[in-house]
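Every protein chain but one is kept in place in this view of the complex.
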Amino acid sequence: MEKSKLLTAYRKMRTIRDFEERMHVEFATGGVPGFVHLYVGQEACAVGVCSQLEGNDTLLGTHRGHGHALAKGVDARRLLFEIFGRAEGLCGGNAGSCHVHDSSVRYIGANSGVGSGAAIACGVALAAKTRSDGAVAVPLIGEGAANQGVVLEAMNLASVWKLPVVFVFENNGYAEATGSDWAIAGGELWGRAAAFDMPGVAVEGHDFFAVSEAAAELIDRARKESRPAVLELRQKRFYGHFEGDAQTYRGDGEVDYLRSERDCLTIFTDRVIAEDWLTKEELAVIDEEVTTLIADIYEEVKEAALPAESRLFDNVYASPY
Amino acid sequence: MEKSKLLTAYRKMRTIRDFEERMHVEFATGGVPGFVHLYVGQEACAVGVCSQLEGNDTLLGTHRGHGHALAKGVDARRLLFEIFGRAEGLCGGNAGSCHVHDSSVRYIGANSGVGSGAAIACGVALAAKTRSDGAVAVPLIGEGAANQGVVLEAMNLASVWKLPVVFVFENNGYAEATGSDWAIAGGELWGRAAAFDMPGVAVEGHDFFAVSEAAAELIDRARKESRPAVLELRQKRFYGHFEGDAQTYRGDGEVDYLRSERDCLTIFTDRVIAEDWLTKEELAVIDEEVTTLIADIYEEVKEAALPAESRLFDNVYASPY
Amino acid sequence: MPLKTFRQAINDTLVQEMQRDVRVILIGEDIAGGTGCEGDGDAWGGPLGVTKGLISEFGPDRVLDTPISEAAFMGAAVGAAMNGLRPVVDLMFNDFVSVCFDQVCNQAAKCHYMYGGQNSVPMTIRANTGAGISTAAQHSQSLHPVFSFFPGLKVVVPTSPYEAKGLLTTAIRDDDPVIFLETKLLYDMEEDVPDESYEIPFGEANILREGGDVTIVAVGRMVHVATEASAALARKGIECEIIDPRTTSPLDTETILESVEETGRLVIVDETTPRCNFATDVSAMVAQEGFAFLKAPIRMVTAPHTPIPFAPNLEQLYMPDPAKVSAAVQQVVGYQG
Partner (left out) sequence: MPLKTFRQAINDTLVQEMQRDVRVILIGEDIAGGTGCEGDGDAWGGPLGVTKGLISEFGPDRVLDTPISEAAFMGAAVGAAMNGLRPVVDLMFNDFVSVCFDQVCNQAAKCHYMYGGQNSVPMTIRANTGAGISTAAQHSQSLHPVFSFFPGLKVVVPTSPYEAKGLLTTAIRDDDPVIFLETKLLYDMEEDVPDESYEIPFGEANILREGGDVTIVAVGRMVHVATEASAALARKGIECEIIDPRTTSPLDTETILESVEETGRLVIVDETTPRCNFATDVSAMVAQEGFAFLKAPIRMVTAPHTPIPFAPNLEQLYMPDPAKVSAAVQQVVGYQG
């Protein structure tokens, strides 16, 4: 992979990590409205997938979407403002953490029922195909959401309509407080791909290189052949389902193990240094820049203006009502 | 198979055939309200499956349900009365052709969205399992309906909850006017079973013996192990999607071929005679009895009383409102 | 002007809008009919024949048959609409919104708002509605009140071929998700319909008949039931003003209020069940905004609070008819305060 791509990937993973770790602290001290689902531990998933996307490809995120958005290139500041319900937020404060959306970078936010992005992605890809613009659509789907009927329907539809969609299942061990292996008959999602006549691959989600290689192949095929595929990424989240989750359903020492053995940032860093692809100094520069960015935007957000009251009535309809 | 079982199977298939052939004529001449979907050509499917059910097992039918109901033992006369919207109909005229239901023989009628019986069957089986009454639930599902999300969800749920459900997909070539192979990615439904960690089998649906053997094994396993399975039955319908369908989507000579080469009644008869299991005379007696029955009930239904007007308001609620 | 059926008027409109704008595509089950079959690939035009011929003219890239997966293809329509197309989805029976409710009432309806106006969702959902042909409890509902409940949707209920064409044209050109409800019993209705395309604006009611004694607001086929009743009532010396709102969301409250100001009396005729429906909606609007005009109770003529029975005799009883409308009108006209 080109050096600039590696630097970008690292910057994104680091930004997500710091953004979320700080969010964890802020949530605990109050001031973050609504439910917040952190992406810590899964950074290599979205960043690995996005490393293979072109500018006109679309990523569809989930409720655990801060990392998805940042990986696709959403501005961290306006993302944060949205999460805090401020006027300058990406959606003017109408979306919040779970539904952040940024059409300027082709990032579609989570929508209602989990898994629904799978079907929306089919339409995004259909439009791309109709225009022959060579773009693919990549819905991220939690492994729990994979059991929603619409996801399974969408897999069949994408195959029947021959759409360039890569269904990426983020298997992070849990759906809320329920274990993945229990809720998924057979325990494996990539294996469902065959049922809908498409290739399916599973890789470790904490390894940026494994993710990006698998994604490269499937996305490339989708783009060239206009056919769907499945990519399952396996990596547990480090925090709870949402902030405030006591996580007593976890096994003893699980988070410690994850943090010490399966931290995608450590694994990435060790590898790029060992292979001489990047230097410690290069990474340190990024770390510092990110630290500053996060500190700045978290400071700024608390003073940021709230949406004007009139916004309540805006954007119900796009044309006259 | 015991002789009495063979006679019963033949009587059921013959009854369905004659019931439906006469329905086809009556529909054309008017007087049958609503939409009517005939089962002609598929008799061996439901009858083959039902040959393996016990009294406390439940069958869940579809909109193409006359044959399903008769196979499960529903009274032909009251079925006919229901289809004509008469007071003595099984559901007092509230259901009609598509939703006929008879709890006395554990036959559950089609319900709304196609495929929804798959989920209802899970609940029926759950109740049976809870009471340890050793019963299984068998939803019949059209191959078109197999692409409904709820069917796919139900397959996963049945596996996760370990339910005695055998999902029987009747692949009759078409969903309305759309070809099955086109709408089902990969073209095969039994193959989806693996995705949900259960066995799947496909057999020719015009062969009563093939159906009943496959059903025997899967139903037995479901009953003993309390685990789900998939059975796909392949046999095209002889008539249109509903009565009035001009069927121009069919290939030339297709129906002639089906009637001459894939008629389950002929195939059954040839086999039982060749094997000396039944005699021509035994079959002829049944033919005559069925002919009389069908003639009688069709004559009777036209004079039968309509539901009383007050029935409009009955049975909205089971307890006071 | 040529005579056209309701069905033809819709077919015409689809052809014209697809010719006019390449972004318009059609999605639905069997809207071609014959896909993946050996015979005619333009066999059906949907179960009711409305889209017949379109696949032959526009091909499978713009007329997309689907598996029976409403949630997936409705969701796909939302995605396509957010990405530059203008899908017209055939849902077949409006009752089938039950298997894609999330896509229609949460996603299509709320995306524009939730995403702060970044994307519009220009899609039209065609669906048949209403009772009268023995399709029983789960294929005969009139769900315009449920659709109208949800902010973000627009809801259109045409009452004639002429309206169908003009309103569908507007719907397809509109930038919001529009629910376009085709009453089953109207498909064969004939009327003069211009060949050239035209728009009928949303939120502008049509006054079908003027009269000073009572205002009747009726929706969909109920307009014709009300018209029939009004002819008989006129012979008794009671003059009805009949208002067809055309769209239940947006609703032309002004025209209704102006009429009630004249007549002082209001009857609402709605085929749907009685609770939280469009009749209650109009009634409540008038009881709030036009109370001073009212000389009598507002009466609603609707179906009863029961599912729709299959048996034709019960189904007839279920639906509002001219006799029921007449009775209601006579009650309010005869009301002694």
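In order of appearance the chains are A, B and C, and numbering begins at 1 in each one.
Going forward, a contact is a pair of C-beta atoms (placed from the backbone, for glycine too) under 8 Å apart; a residue touches a chain by one contact, two chains touch by 3 or more.
Source: prediction; values computed, not measured.
Colleague: Among the chains present, which touch the one that was left out?
Modeller: A, B, C
Colleague: Touching the absent chain in the whole complex: find that residue among B:L126, B:V166, B:M198 or B:I267.
Modeller: Among B:L126, B:V166, B:M198 or B:I267, only B:L126 touches the chain that is not shown.
Colleague: If the hidden chain were put back, which of A:G67, A:P139, A:G191 or A:P307 would touch it?
Modeller: A:P307
Colleague: For the chain that's not shown, point to the residue among A:G41, A:G65 or A:G113 touching it.
Modeller: Looking across A:G41, A:G65 or A:G113, the contact with the absent chain belongs to A:G113.
Colleague: To test your reading of the contact rule: which positions on subunit C touch the chain that is missing from view?
Modeller: Given the touch definition above, subunit C has residues 71, 95, 97-99, 101-102, 105-106, 109-110, 113-114, 136-138, 145-146, 148-152, 249, 251, 273, 275-281, 283-289, 291-292, 294, 296-300, 305-307, 309-310, 337 touching the missing chain.
Colleague: Applying the definition given at the start, please give the residues of subunit A touching the unseen chain.
Modeller: Within subunit A, the residues touching the omitted chain are 33-35, 85-86, 89, 91-96, 98-99, 111-115, 144-145, 147-150, 174-184, 241-242, 246-252, 254, 306-307, 309, 311-313, 316.
Colleague: What subunit B residues would touch the chain not displayed?
Modeller: 58, 89-95, 99, 101-104, 108-109, 111-113, 116, 118-128, 130-131, 137, 149-150, 153-154, 156-157, 160-161, 314-319, 321
Just so we're on the same page, only the chains that are shown with their structure count from here on.
Colleague: Could you state the distance in Å from the CA-based centre of subunit B to that of subunit C?
Modeller: So the centroids are 35 Å from each other.
Colleague: Would you kindly tell me how far, in whole Å, the mean C-alpha position of subunit B lies from that of subunit A?
Modeller: Subunit A and subunit B have C-alpha centres separated by 45 Å.
Colleague: Residues of subunit B that touch two or more other chains: which are they?
Modeller: 147-150, 182-184
Colleague: Residues of subunit C that touch two or more other chains: which are they?
Modeller: Where subunit C meets two or more other chains at a single residue, that happens at 66-67, 69, 71-72.
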